[in-house]
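Omission of a single protein chain aside, the complex is shown with its protein chains in their original locations.
Think of it as A and B in the order they're written, each chain with its own count starting at 1.
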Amino acid sequence: MTNTRLPVAGTSPSRLLEIENLSVHFSRSGKLMRAVDGVSLHVAAGETLGLVGESGSGKTTIGRALLRLLPEANTQWQGSIRYQGTDLASLSRAGMRGMRGRMQMIFQDPVSSFNPRRRIEDIVAEGLVIQGVPKAERRTRVEAALADVGFALADVAGRKPHQFSGGQCQRIAIARALAVQPDLIVCDEPVASLDVSVQAHVINLLQDIREARRLAMIFISHDLAVVKNVSDRVAVLYMGKVVEMGSGEQIYDRPAHPYTRKLLEAVPVVDASRKLRPAADQQAIPSRIRPPSGCAFRTRCPRAVARCGEEEPILTPAPRGQMVACHFPHDETAPFSTARQA
Amino acid sequence: MSSPGAPLVQGTRLGDIARAAMPATSMLKLPGGTLFEMLAAAFLVFLVLIALFVDFIPGLVSPKFPYGDFSQMPDLTLNGLLGTDDIGRSILSRVLYGARASLTIVFVATCLSVSVGLLLGMLAGYYRGMLERMVDLYANTMSALPSVLVVLAFVTATGTSVGAIILILGILDIGTYARVAKAGVISQNNRDYVLAARAMGATDARILMKEILPNLIPALTAVMPTLMAGLIITEGSLSFLGYGIPAPAPSWGGMIASSTDLLSRFPVLIVGPTMAIVLTVYALNTVGDYLAHRLNSRERGN
Partner (left out) sequence: MSEDLPILACRDMSCQISARPKALDVLQNIDFTVARHTALGIVGESGAGKSMLVKSIMGIAPASVRVNGQIMLDGQDLFAMKPRDRARFIGRKVGIVFQNPMTSLNPYVPVGRQIAEACRQHFDVPRDEARQRAIELLRTVGIADPEDCYDYYPHHFSGGMKQRIMIAASLICHPDLLIADEATTALDVTVQKEVLDLLQTIQEQRQMSMILVSHNLGVVAGRTDEILVLYGGHVVEYGPTSEVFRNPRHRYTEALLSAMPHMDQPTHTRLRTIAGQPPSLANKPAGCPFAPRCGAAEGPCHTTMPDMRTGTDSRHRFACHFPLEQTVGPAVVSGATDRGARAQ
């Protein structure tokens, strides 16, 4: 894979997390599946990186790999994950435990991310207990974390997860992550299962916390509008590879990769002024076990030519500053872009 | 698939409804069992009380010494209620003391197999690999062999003592408990709350004890009565064959064995010990079914 440590516009030099050449392979009944294939990413302190891509593109796998939460059976992974100067990939299990408090994860399903048999205050305090925080301090920190997400300790004391709604559970999950005072939170589709009116709460809450604590986030979602709202930079994944990466404006206003364009076109927009013309075309999604030669997107790409099948495109800077892995990147504003109308 | 639609109804959240529609007090009500299941549970409680307090039943004679004529027919006195056996001991007294013996053996053996099985199963489910294969092999072997034969072979080797019987009965069910625990662990292994605990830096031991173990308890409790019923039968068979608790201590199986000799002449005398085994096993199985059913419906509800 190529080195992507070329400067990208809009990045700060203080990199909190730097992933290089991360690959994760799962073997399923003898077949090797490259869930993540040579991904390099970085996140600066206080910055939010959005990860988008269709189902199965490897978003969750990257998030879990960062926190070393991948299953151990049938999994191989390699690459370097430098976090605050430490290479997580080379740490032992015990060494990794020492780093745990500094990065946290929020899961998609708010209900299953809690042990149904434990009480909320114990759940939120769990990380502190593990870190050996004394009891008195634990209580104040749990209270503070709950207060950050809009709960008083008295509201939740003695109650179990099933007594809370999805949105409330997601707020408690955020409190649990905040209680250990991490510098980075990986949010894996944190609002996907919430209703619109509740989703807005959680997004705003994450934004407030991000500002107040200078928290870095990796925000995984397939809702591109949500990602646009929360992210400073966005990385687009296709079949385990980053195909485009850049600032929010670059990606959303001048997407260079045909796949990014396809994704953006597919976003349902609340625009009822005209009736949509349904498109008739559709292409099969290629197999993950035997990916196409050359560019993995070529089976669905309207621009594909012979060269795309022979030579794999590598991430290179596009004219507009973002990084793109395509032989023939677009250089015009997106036809659906709203920048055009403004 | 019939008309597009009809059989496809799904996807409503009944659990939510049930919870929303249920006033808080109804949570405290006895969890809805049928009258039959209640009776079975009551019978088991009664049996445990007997086992604990049989010494204090006023007027009950010792089970080890003759009290009346040989093979006396049942009458309406306390000690003669079920008749006397071939050497004149009170059958009622022996059945009641036999309950203590059987329950103690089964209880201790179950404690043994649950603790070892749980430990093995949790480790096997958590770390998989070699240990998992060994647990599977063990469980499969044990369920393939007729348990009475295994126990007999063991007891002939070690000699009959209460300790040996408990040990071998305990060993019998380790595999089954281990397998139940293992399945529970595997199903939780990639649940988000286990991942969350790992992300917090919890050690494996802490994850196993705090996150996984509490969620295994219901499944284990549900299989326990059924397995205990099996142990009662195995222990009874063992005593029946003369390899059980050494005489003259009373045991249900041994009593059935001694009354079979006289079965043609005094068939009533076999009723007491037989009923004791049948009722106990039946009650245990009923309660086991009830627990398993409850467990399923609750998991579906969540």
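Observations, loosely collected:
As a convention for this text, contacts are C-beta pairs under 8 Å (C-beta built on N, C-alpha and C of every residue); 3 or more make two chains touch, one makes a residue touch a chain.
Being a predicted model, the structure only gives us computed values, none of them experimental.
Only one residue from A:137, A:195, A:311 or A:331 touches the chain missing from this view: A:195. Touch with the chain that is not drawn comes from one residue among A:248, A:313 or A:329, which is A:248. Of the listed residues A:85, A:158 or A:278, the one in contact with the hidden chain in the full complex is A:278. Annotation: of A:128, A:149, A:224 or A:245, A:224 touches the absent chain (contact as defined above). Touch with the chain that is not drawn comes from one residue among A:207, A:316 or A:333, which is A:207. Although one chain is hidden here, its contacts on chain A can still be listed: residues 54-55, 165, 167, 195-201, 203-204, 207, 222-226, 228-232, 248-249, 252, 262-276, 278-280, 282, 284-285, 338-339, 341-342.
Here is the rule we go by: only the chains that are shown with their structure count from here on.
With centres set at the average Cα position, the gap from chain A to chain B is 49 Å. Those residues of chain A whose C-beta lies close enough to touch chain B in the complex are 64, 67, 69, 71, 73, 97-98, 100-101, 103-105, 107-109, 112-118, 126-127, 130-131, 162, 173, 176, 180.
For chain B in complex with chain A, the touching residues are 19, 128-129, 189-193, 195-203, 206, 210-211, 214-215, 302.
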